[in-house]
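FYI, not all chains are in this one, though none of them got moved.
Each chain gets a letter, A, B and C, in the order it is written, and its residues are counted from 1.
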């Protein structure tokens, strides 16, 4: 069987890695799809990294942690929530189980007949995308929050400078605007 | 002749019904189109119900109230306001009169040469979509604000639980995000 | 209960009217939705008339024929067939039965669990949109193919001249191209 865990992974941090380990350990014979949401977005405060950069982070983090049987796949937004479950089904290979702590995601998948489970969150206040991005923007204290190969990759990308620029912008502004 | 009244009807409440009655009574020989705006949206705080659910509410409410000669038709957003009047003209059957209390809608239709009238609003503070949604989310006090057949339908849909989930989300977040 | 019949109605002709009568007569207590497909399209050879013009034709034809309990509603294309049934469900009020002679429409709705019926077609070769449009473009012989109120409306729109222009254009060309 396959499970599906959807997130934006902006960036992929230790909280994500803990959940992936937990889910993989609970069902070692299952495969796990990591659906990379809002895949079309990048260079905004909420979504600073491209789909490709996020897939790269996940590959490096899981390779470093020797986690196997995980498929990371991009999910661009469709902007019509009533169609979202059917859209995800059409985009991804078959999955049977959903892992989420998001109430709307739970509701939509349950309404479509899926079994939904809630992975245990570790230190949610600390391991949250918004927190990691704020520390990246300030340039300090972010490295302990992400897997080491992700930290190296974020330095390579110049992520602190990028986040510093994005923090001060309106979330929907185009470049040049 | 036909008139046009555009709203989002999230949900269709007694304020809407009062306006429809008033407009129908003032010109009993006219037909009235209810244009269901933002028809593509659903499962967000501003637009919790699908186009289809909103059309269903309107049919039940008007059937229950024995209001006739009303056509409810969906209008998906086009996101280019300068084209909006022309877009509505191309989407809907012919109409000659506009009923609206929205100053931008009034301005755009007047610039295109239409006669625009303002229906009298009854107890605006009470009969407003935002208020009805907030009460639905809290689970109490919403039923007196909507026509009885709409209340029954909202219960059938599990609307209070849906609104409770949507209240706590960022307005533009995708599921899973 | 409600049934759904999807078509493009370019234009609404006597073959459509015969099907509507047949479906209404078979189940007089049901309502029937006419879903006006490709509602966003107009001024092309395949889709010469706007959604609004097609709704107007249907209202006049059904009014003239005293057919009741029919709702005509626009369905803009979504261009993702795997999501189409879910999309139509979200756009329209509840329906339980599908009437179609289109094998893909049948297949998609059956896969989603709907009962699908095939209305009997009368003189298909004659009563077909393409044939009616070709006669409109040639300016002769089209009037016996459409209900009288539709013929009057098509004359009012200058439909023969419009079709004459559109016949000679590439189906996807923009104006000016």
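In this text, a contact is a pair of C-beta atoms (placed from the backbone, for glycine too) under 8 Å apart; a residue touches a chain by one contact, two chains touch by 3 or more.
Given the structure is predicted, the values throughout are model-derived calculations rather than measurements.
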{"item": "Complete-assembly copy number [criterion: all chains share one sequence; 3 shown]", "value": "6"}
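Note that in this section only the chains that are shown with their structure count from here on.
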{"item": "Centroid-based (C-alpha) most distant chain relative to chain B", "value": "A"}
{"item": "Intercentroid distance (Cα basis), chain C paired with chain A, Å", "value": "44"}
{"item": "Whole-Å separation of chain centres (CA-atom averages), chain B against chain C", "value": "26"}
{"item": "Between chain B and chain A, distance of the C-alpha-averaged centres to the nearest whole Å", "value": "36"}
{"item": "In chain A, residues with contacts to at least two other chains", "value": "80, 82"}
{"item": "Contact footprint of chain B on chain A as seen in their complex", "value": "6-8, 35, 37-38, 75, 77-82, 84, 100, 102-105, 107-108"}
{"item": "Residues of chain C touching chain A in the complex", "value": "80, 82-83, 86-87, 90"}
{"item": "Partner chain C, residues of chain B touching it in the complex", "value": "39, 42, 50-53, 55-56, 59, 73-74, 76, 89-94"}
